[in-house]
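Written below as structure tokens is the structure these notes are about.
Left out: one protein chain. Kept in place: all the others.
Showing subunit A:
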Amino acid sequence: MSTLSVRTTAEPAPRFTDLLAAEWIKLRSLRSTYWVLALASLVAIGVNLNAVHADLTYIDHPPHRMPGMPPYRYDAMWHSLGSISCDLMAIAAGSLGAITVFGEYTTGLIRTTFAAVPDRRGVIGAKVLLIGGITTLAGVVVSTVSFFSCNAMLASRHVGLSITNPVSQRAVLGYALIVPVCALVGMALGALLRHATASIVSLVVLMFIAPLMFGGDRYRWLHEIGSHLPLAPVDRLTYNPDSNTTLSEWAPSVLDSWITMGVWAAVSVAATVLVVRRRDA
């Protein structure tokens, strides 16, 4: 038996950027995950452009004015920042967020990761920042490209909106930021459930099924729950007051909607960090 002892090789100071770079390598080396987001972004922009392009004919030949109804007004906000694209980006970002977390747990990779980096908060912090960052980028690209291209098309019909309008700015920002919020919610569900199917199903329920259950005009409390679900703020933030659409009497304020988004993001991050740190890997 040897009595010689091995010293730990000189260890450089730990840096958060190393963890961020490691997460970037992980994300980049799994093509399927980031393709989901890239493809969804392209399709989302395409859907918005196509919708507005198809509308040009209707704008040129407006329907006859019904007696007693206000004159027809084209809502450029509603059509250029469409809800189909928003839902598509929401499910893509939510899935990406969930996959990056449950993917590590279901494969067992998380144990290899935490054996290499016992600082769990650092690891999950890097994941949150990276996924939050790239989904924000995707949201901003989809939102701005949709807004500018659609309204450029509409400009020739003099119904386009300008970005200098504060309502437009709010709408473009809200439409972009809902994407990272969904990604963070997805990460939290992935961390809580650690199961592929369960995470995705609960994501779909939270984003698309729950709004159907918490609506209607009969009970205010039901309605209030509905307007504080993760995707609800987008409707309010992209609402164009200068349109024929009227808001429900219980509609949340703009500030309320921003807070709702912020709270979902903050609670999701807190829940993710908490369960990942507390539970056995």
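What we mean here is this: a residue touches a chain if its C-beta (ideal position, glycine included) is under 8 Å from a C-beta of that chain, and two chains touch if they have at least 3 such contacts; residues count from 1.
Just so it is clear, contacts and distances are computed from a predicted model.
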item: Missing subunit (named according to UniProt) among the choices "Hydrogenase maturation factor HypC", "Cytochrome", "Extracellular solute-binding protein" or "ABC transporter"; value: "ABC transporter"
item: Of A:P62, A:G108 or A:G216, the one touching the omitted chain in the full complex; value: A:G108
item: In subunit A, positions touching the absent partner; value: 1-9, 11-12, 14-15, 18-19, 21-23, 25-26, 28-32, 103-104, 107-119, 122-123, 280-281
